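Presented below is the structure to which this report refers.
Of the protein chains in this complex, all but one are displayed in their positions.
Up next is subunit A:
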């Protein structure tokens, strides 16, 4: 189980009449800092920094060139301003682009070589890396600041021909695969943050499931930002060959800091004929304090390419953290009869802002997509769903169903829905439904009249609202996600 530790600290009993207002004053439990010696590059971004990062990682020439091209392209771009989020401009020269825990050797060969302080950090977060301590059936790659510190169950997976390792290792061990697929779904110049990531990405996870193999366990990556002033720019690449399938989960946390920290990741998924990739995220980056100070800027590009016929890519996300979330996990439905799903729960509390949604690009014949978005706003949070469904001229028989539901808690929060539908084939069938509701005093009082506490009642009502999405998560993670929502909402009722 890799979602953050979610034990809620003891709470004073809710006062009567404080039902919908006191629910939001919850401390961020993953907000501690680990003191480690780090190997960092100086602040700021330049060609030299890109070269330094590439050199530190001992990368081949082609990858350095790829980074430099991305960097040069990035210089010509400006940050996007169309999202419904507000924040002061980011000073890209004030960020450290590479930070790694200092290790005596080249890198840990096994868990025994990993700094015990690091292992304790992950244990504290509920991600014990020792394999014997892990839930059976989940392999983990743990990323700390800029580098991957450990990947578990590598050997067992290797027996099936599955590659699951850090991105750096993949560059060394499987350069042909990386070179073949890297940037083919999210090209380096795709958008401002994707270009930035392509220039400076330091690590991430790599998954390759060979033809016909069903991955026997859940794979997961756990991201942790620790060092001050550090951005995290990881890159994940997942390839499922013909008939292969895999379920992958990522979880994220960061220490509590007064400054905002940038997280600009890129995730690329590639599914060949009859392949299935299920990608689940439980995102709990530090959201900032209740006055909006600090927190992670989560500007992420995630895209899946249903390249083969009958392939299936499914995104499920539970987003409770970050000061600002800007992400649109998308699916390009290129193969005939391919299927794309997006299931999302996004919660904003206090001064959090989320602008999230998806793009479903129908290109193949008889492609199908489903979008199910549940936005929850509490405190002074702002929650925006932004979606695009595009049916291209040759996408005969495309179908899409979109449902966007918003739940408001209290009266100072906001929910927005911006669906865009572009249909260029008359045989397409596109449906959109949207609802907005408020947690009713009626519902709360009904539950409380049955002896249920206000906090349990809110948590129950919110979980009920999200149930359709939670049932898409692997079971252990669904339980974590429910708890996380409860914790993230504490104090919102009052």
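Everything below uses one rule, namely that contacts are C-beta pairs under 8 Å (C-beta built on N, C-alpha and C of every residue); 3 or more make two chains touch, one makes a residue touch a chain; residues count from 1.
Basically, contacts and distances are computed from a predicted model.
S.K.: Missing chain, UniProt name, options "Glycosyltransferase family 2 protein", "PQQ-dependent catabolism-associated beta-propeller protein", "Fe-S cluster assembly ATPase SufC" or "ABC transporter permease": which is it?
M.R.: The chain we cannot see is, by its UniProt record, "Fe-S cluster assembly ATPase SufC".
S.K.: Using the definition of touch stated at the top, determine which of A:58, A:212, A:393 or A:464 touches the missing chain.
M.R.: Here the residue in touch with the unshown chain is A:464.
S.K.: Give the residue, chosen from A:309, A:388, A:421 or A:452, that touches the chain omitted from the document.
M.R.: A:452
S.K.: Among A:47, A:94, A:173 or A:441, which residue is in contact with the omitted chain in the full complex?
M.R.: Once the missing chain is taken into account, the touching residue is A:441.
S.K.: Quickly run down the residues of subunit A that touch the omitted chain.
M.R.: So the residues of subunit A touching the unseen chain are 14-17, 19, 440-443, 445-454, 456, 460-461, 463-468.
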